[in-house]
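Of the protein chains in this complex, one is absent; all others appear in place.
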Amino acid sequence: MSDAAPARGLSRRALLGIPLVAAAAAGAGFYALLRRMEAGHYDPHAVDNPLVGQAIPDFAPLPAQDPATTGFGSADLRAALHATGRPILVNFFASWCVPCRIEHPQLMAMAGAGVAIWGIAYKDQAADAAKLLGEDGDPYARLARDENGRVSIDWGLYGVPETFLIDRAGIIRGHWAGPLAPETVRDEVSPLLRAHA
Amino acid sequence: MIPELGHFALALAVVIAAAQAVLPLIGAARRDAVLMASAPSLAFGQLAALALSFGALLWSSVVSDFSVYNIAENSQSLKPLLYKITGIWGDHEGSILLWCLILALCGAAVGAFGRALPATVRARVIGVLGATSAGFVLFSLTVSNPFVRLWPPPWEGQGMNPLLEDPGLAFHPPILYAGYVGFSIPFAFALAALIEGRVDAAWGRWVRPWALAAWACLTGGIALGSWWSYYVLGWGGYWFWDPVENASLLPWLAGTALVHSAIVVEKRDALKIWTVLLAIGTFSLSLCGTFLVRSGILNSVHAFANDPARGVFILVLLALVIGTALVLFAWRAPRLQPTGIFAPLSREGGLVLNNILLCSIAAVVFTGTTYPLFAQLLAGAQISVGAPFFNAAVLPLAIPLFVVMVVGPMLSWKRAALAPALIRLWWVALAALAAGGFATFHAALFPALGFAASVWLILGAFVDIIARIGLFRLPLATSLARLGGIPLAAWGSAIAHAGMGITVAGIAGMAIAEHRIVAVTVGETVDLGGYHWTLEDLHDAPGPNYSARLADIRVTHDGRVIAVMSPGRRSYPLQRTTTTETAIRTNLFRDLYAVLGEERDGKAVLRLHVNYLAPWIWLGALVMAAGGGLSLADRRLRIGAPLRRAAAPVVTA
Partner (left out) sequence: MIRRLILLALLALPLASAPLVAALAISDPAEMLPDPKQEARAEAIGRQLRCLVCQNESIEDSGADLARDLRHIVRQHVAAGESNKEIIAWMVARYGDFVRLRPPFEPLTWLLWASPALALVGGGVIVAFASRQKRPAPAPLSVAEQRKLKDLLKS
């Protein structure tokens, strides 16, 4: 036997240990994901919006919700941001969307606290949206209607409701898909609003 | 009362399984014959308890006992009896109970058919199965209890997902689970061998029939699931590379490798450590397949109960089962002496190459399925890995596999020459080239390649048998007389390989399928694939727990009526869901496939397909499974056949 034999025995042992190490690594990974899922930091179905950190997409003025108010386009949004120097929340919603009703109280509360929320009704009938806001209260400073959903696609929308936070320079700083829960408003939206105020 | 009985039996099963895990293993360690002999009885006892428990759930479902939460959630009184029975495994809790039942069945099967095994091996195998069982039955009892009561009981159940109310899906889970769980037996044999510290040719012979049986079931189960998604989901596809599908493909790939490497153990007393690892790996992948998809981590279409708390339990359980096995492997496998020298160019060399390719495909599928998770975890990036990736990554590995599948069996054991094998295959290669070349006139490169591969595989599968009986070389009568002498295992392997070829033909055929989406009024005719499709009528039709809207379509070819088919939509008021009912007419060489879409302005939107060779996809899988079954029937492999030492090389000298 040469003196290389123990080394070879060792490497053989190491080779046979590889499956264990690989499985342990995979298991640790799955465990980490599971914990993050439990904590709400990881959702396999959520889609990160690539526009966060970028300027709002350009869009021509959308029609108004009803004849009494005027709709808005990206130019109006930028002008308002420039004029007030305060961030604006852009909220996509629809009267036919059940989860939108869940987040409605949170929007009302924020609007009451002086947060500027601009609404875009996604594929909605003007009458339906008007009826809903008449019943439940209207949190929106400005309201527009994206009838065919094209502008919403430019925002990377994949469902309603979705909410974007725009800073005064017109950069998207925050994005939330799904209804805003009170905790989300408290822990995420409000701090971000303050940071960009 | 009955549900409580079931609940109690479930608890009893945990206790018996725990005893089944402990006593035989202690017995084997101490060479205590009495303790070792307790193994089969405990396995039978556990099976009886679980059967009782399962029976209780079945009873509750059949009599629509909505005070049982699980039944109230997933059943309704109007549901047809068949689906009251099969609906049991349509939801998480019931399917876990079925899973446990099959695992208990495996333990009992080893108890019943493993009499010829050495006492210590049998005790250890049953003990390992008992330990696994104890964990999963405990999982069922604690966090997936199907017998939880609901008070007050609702007047009517919630009903089950209408998509699952389908005969194809009714039998898909039991067969698939039989495959998944069946691999627990080779797993238990692997652990027993590691504990014993000995793997020899006899071990290979014990493991192979169980692995084959499980493999055949898994093949059938996957095919049934794929067939279901083809005819129920209604968009003309059959395989979507969804994580759940991949999760079933992984143990199939590993199991296929196992079935082949066990041959090498049996014939050449080589590849032993690798085969032990494969046996562990296959069952581990089965476990991941059934359980990880339920944790909700993977982004899948299958909306199984996604409960992270359950997920943690599952993960701990998997870590215990798989971890123990791999620790045992890392610790004990180095003691298994490598034996059997072999030349790369030999039958066993071909089987090694087959193992490398199969495991590489499995590695690619595993990587692709989990890559988005780890990209998210480690880099915080969101990416998708879908069908275009898998098709592109698997194809380069599948092509050499198809080559080896035909050339490998032509090589002799120990040392072979390539040239004679290739000479025997020249006409197969020529036929494959001709088929591929002919196909390029009608199809793109990929389907043409598929047709060539299919001809190569189907013809190549029988070259060995043709050579053995001396067809065209000897008088026909002599050849036919020799046919009976061919061992069943040889038939089995030829048929299974040909089955793969049939599936490949189906896949290639689907790649040249034609389809059209049209909006037509009643009486209008459209053409597709040489057929004239006429919308004859649009009408409503009532059903037991749904209402349907049907479109009657007459399909003619050269003035002859080929088929009258009625695709439709069903709306289930209780579940507030609409399903599409695909209409399919097949003549085995092509499917006429029609789906009814929405109706607008007096026009119905129809999606029409002509899917060439589509049924071959699943037919091929059935043939594969049948090939596996045939091998299983071979006397030499039959479980319980008198044990002989592997033919020692000395004898032939």
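Lettered A and B in written order, each chain numbered from 1.
Note that in this section contacts are C-beta pairs under 8 Å (C-beta built on N, C-alpha and C of every residue); 3 or more make two chains touch, one makes a residue touch a chain.
Bear in mind that the values here come from a model prediction, so they are computed numbers and not experimental data.
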Hidden partner chain, touching residue among B:Ala33, B:Leu82 or B:Ala363: B:Ala363
Footprint left on subunit B by the chain that the document does not show: 161, 163, 232-235, 237, 240, 242-243, 274, 299-303, 308, 337-341, 352, 355-357, 359-360, 363-364, 367-368, 371, 375, 379, 381-389, 392-394, 396-397, 517-519, 577-580, 595, 597-598, 605, 607, 650, 653
Residues belonging to subunit A that touch the chain removed from view: 5, 8, 11-12, 15, 37-40, 43, 45-51, 94, 96-99, 102, 123, 148-150, 153-156, 158-161, 177-179, 181, 183-184
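The criterion applied here is as follows: only the chains that are shown with their structure count from here on.
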Distance between the centres, which are taken as Cα means, of subunit B and subunit A, whole angstrom: 40
In the complex with subunit A, residue positions of subunit B that touch it: 273, 277, 280-281, 284, 292, 295-299, 308-309, 311-312, 315, 318-319, 322-323, 326-327, 329-330, 333-334, 370, 373-374, 376-377, 382
List of subunit A residues in touch with subunit B within their complex: 9, 12-13, 16-17, 19-20, 23-24, 26-27, 29-34, 36-38, 42, 44-45, 47-48
